[in-house]
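The complex appears here minus one protein chain, its other protein chains still in place.
Letters A and B mark the chains in the order given here, with residues in each chain numbered from 1 onward.
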Amino acid sequence: MAGYILRRLLQAIPVLLGTTFLIYFMVFAMPGDPIVALFGEKTPPPQVLEAVRERYNLDKPFIVQYLLFLGGIFQGDLGISFSGEPVSDILARTFPVTLRLALLSTLFLMVGGILIGLISGLRKGGIFDASALVVSLILISLPIFVIGFVAQFVFAIQLGWFRTTVGPGAPWGDLVLPAIVLAAGSFAQIVRLTRSSVIETDGQDFVRTAASKGLSRRRIVPVHILRNSLIPVVTYLAVDFGVLMVGATVTEGIFNVPGVGNTLYQAIIRGEGPTVVSFVTVMVLIYLVVNLLVDLLYAVLDPRIRYAK
Amino acid sequence: MPSNTRPSQAHYVAPIEETPLVAIDSVKAEGKPSNLWTDAWRDLRKRPMFWISAVMIVILVIVALFPTLFTSVDPRYCQLSLSNQGPGGDSLLGYNRQGCDIFARIIHGTSTSLAVGLIVSFLVALLGVIFGAFSGFYGGWLDAVLSRIGDIFFSIPYILAAVVVMSVFSQYANVWTISLAIGAFAWPATARVLRAEILRVKNADFVMAATALGVSRFRILLRHVLPNSIAPVLVITTISLASAIVAEATLSFLGVGLPSTTMSWGNDISQAQVDLRTNPQTLILPSIALSVTVLSFIMLGEVIRDALDPKARAQR
Partner (left out) sequence: MKIKRIGVAAIALAAAGALALSGCSTSSEPAAPEGDSTAIITTNGSEPQNPLIPTNTNETGGGKILDSIFAGLIYYDAEGKPVNDMAESIETEDSQTYTITIKEGQEFTNGEPVTAESFVKAWNYGAALDNAQLSSYFFESIEGFSYDENVDEMSGLEVIDERTFEVTLKQPESDFPLRLGYSAYYPLPEAAWEDLEAFGENPIGNGPYKLAEEGAWKHNERIDLVKNEDYQGGRQAANGGLEIIFYATQDAAYADLQGGNLDIIDAIPDSALATYEDEFGDRSVNQAAAIFQSFVIPDRLPHFGGEEGKLRRAAISHAINREEITDVIFSGTRTPAKDFTSPVIDGYSEDIPGAEVLEYDPERAVELWEEANALSPWEGSFQIGYNADGGHQAWVDAVANQIKNELGIDATGAPYPTFAEFRTSITDRAIQTAFRTGWQADYPSLSNFLAPLYQTGAGSNDGDYSNPEFDQLMADGLGATDVEEGIEKFQQAQEILFEDLPAIPLWYSTVNGAWGEQVENVEFGWNSVPLYYQVTKSEE
């Protein structure tokens, strides 16, 4: 197993090289000159433009820029943003917040989504199943902005259960409401996946076997049905974890969470190459680790699955 | 692959000869060789849910193809003086902030939204199945390469990808290019879920039986493994129909989508967001159209899944 893990971790090297190059190229290929945008509606003289470009190394050819960036990485220098802040500092202050948000959100999905999906699957075609479908439909048809806005208005402003936005230091408590809103976007997928998986498992031989052995439903559901239904759900949760981290732009905006989503979005819009690439690099690493963990988890959930050789 | 010993399981499993035979386990030797797909179709035809969803989808397609059958109002003629007026007179559902007829816009937006949803879902399913099936079934280095490609695609921030891809194709911004831009970065989720299902299914008895009978690997994948692991793909695909319609709106909103004159539900939904406090109906009405569409496809996916699953079929 150690060999397998080591091999998986080694795969990170080509993946990282490929991704950083690709992303750096994409930022470079984005139409528009980020330096022109720094001047707002005013049009600066070309000489000034040139001077500012030089300061950020943007006057050099793409490949030189990329190699300078890569060289910097090996010296632990990820470059600086337009605001003069080292990118490593930006990573250090945004990722912990976003990680907390994504973890909370995943937790809500795991508890809420899987539970509702399980009941829906066990009572297929019933009232509960139908209601769960309607809620899922509403959540996938409304933009996250609307869900966030309504949640904030009702639970924070009207009822006062939560702070309207995330306060200094982004404590866990303030992140609960944003995490629920964020989870709403993936709720439908988790519920439907769990449900479908449960229905399928419910009809399998070993469940019937267990039932014929006289095992109570109480024991069959968690031990036999749920455990064997979790593989697609856990996989999806793992993939979704990254989406929850990077794609939280709107939710972060509504609740003023100083996290990855917004910072990355701003960096993309402003064309800040080093910032974008550094963020994506960290994301790739997180993906690789999460996916590795999930692959290891498969063997726990279903002993028939063994690590690929 | 060791097939003589059954993988250990936490609980007792009765030997095969002690297990009582149910209908599906028995084989009628004199019957026609059954085919999974013809079986499924025979089953589908008997389900009312199938017909309901099919009729709904057919109606949607007709609306998409012939919008003028349903409304004679020009959805592009917008007058600010009618802004946010409620239903009445010539207007079935009232007007949005720009003073455009909401009903006419929903009708005329159907083709774009439906097309984007369908093309993206198809792409996601296709790429997801190809990548997921091969990496899950064959494993080894193929799995490593395919999975890592998926990781890279999934790590690229969506907006960045869309801005770059769409600006490269800015001359050809149409339903196909935007669907391609959305679909190209959405498939890895499907691939990973399918891969996980296949990892599980490929160790099942019937696969081992087929292997023992000398059926070729690819044929096993196609005939036995894939149909038994397709359920989650159906679930994700039907939901990605909705996600794609919303994504099209986001991209158009960001200025990298379809030309602003193209009508789509997503476009109307995202533009109505600022009216949330004052005129929520401008947002809710196109959302309902979206919900109904997604509902019909979810229902269809559901019956297809049931039809493909012989056990669920037997249970009825």
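The working rule: a residue touches a chain if its C-beta (ideal position, glycine included) is under 8 Å from a C-beta of that chain, and two chains touch if they have at least 3 such contacts.
In this text the structure is predicted, and so the values were computed from the model without any measurement.
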Looking at A:Pro61, A:Pro168 or A:Gly214, which residue reaches the missing chain? A:Pro168
Per the touch definition above, residue among B:Gln79, B:Asn174 or B:Ser216 touching the missing chain: B:Gln79
Residue among A:Gly3, A:Pro61, A:Gly84 or A:Gly214 touching the omitted chain: A:Gly84
Touch residues of chain B, complete complex, unshown partner: 77-81, 83, 97-99, 163, 166-167, 253-256, 259-261, 271, 273-278
So that we can see where the missing chain sits, which residues of chain A does it touch? 30-34, 36-45, 47-48, 51-52, 54-55, 82-85, 89-90, 93-94, 149, 152-153, 156-157, 160, 163-165, 167-168, 252-256, 258, 262-263, 266, 269-271
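Heads up, the rule we're going with is that only the chains that are shown with their structure count from here on.
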Distance between chain A and chain B based on Cα centroids, please, to the nearest Å. 21
Could you please specify the touching residues of chain A with respect to chain B in the complex? 11, 14-15, 18-19, 22-23, 26-27, 29-31, 133, 137-138, 140-143, 145-146, 149, 188-189, 192-193, 196-197, 199-200, 203-206, 208-210, 212-213, 223-224, 231-232, 234-236, 238-240, 242, 246-247, 249, 264-265, 268, 276, 279-280, 283-284, 287-288, 291, 294, 298, 302-305, 308-309
Okay, in this complex, where on chain B does chain A touch? 7-14, 19-20, 22, 139-140, 143-144, 147-148, 151-152, 154-161, 163-164, 167-168, 188-189, 192-193, 195-197, 199-200, 203-204, 231-232, 234-236, 238-239, 242-243, 246, 249, 269-270, 273, 276, 283, 287-288, 290-291, 294-295, 298, 305, 309, 311-312, 314-315
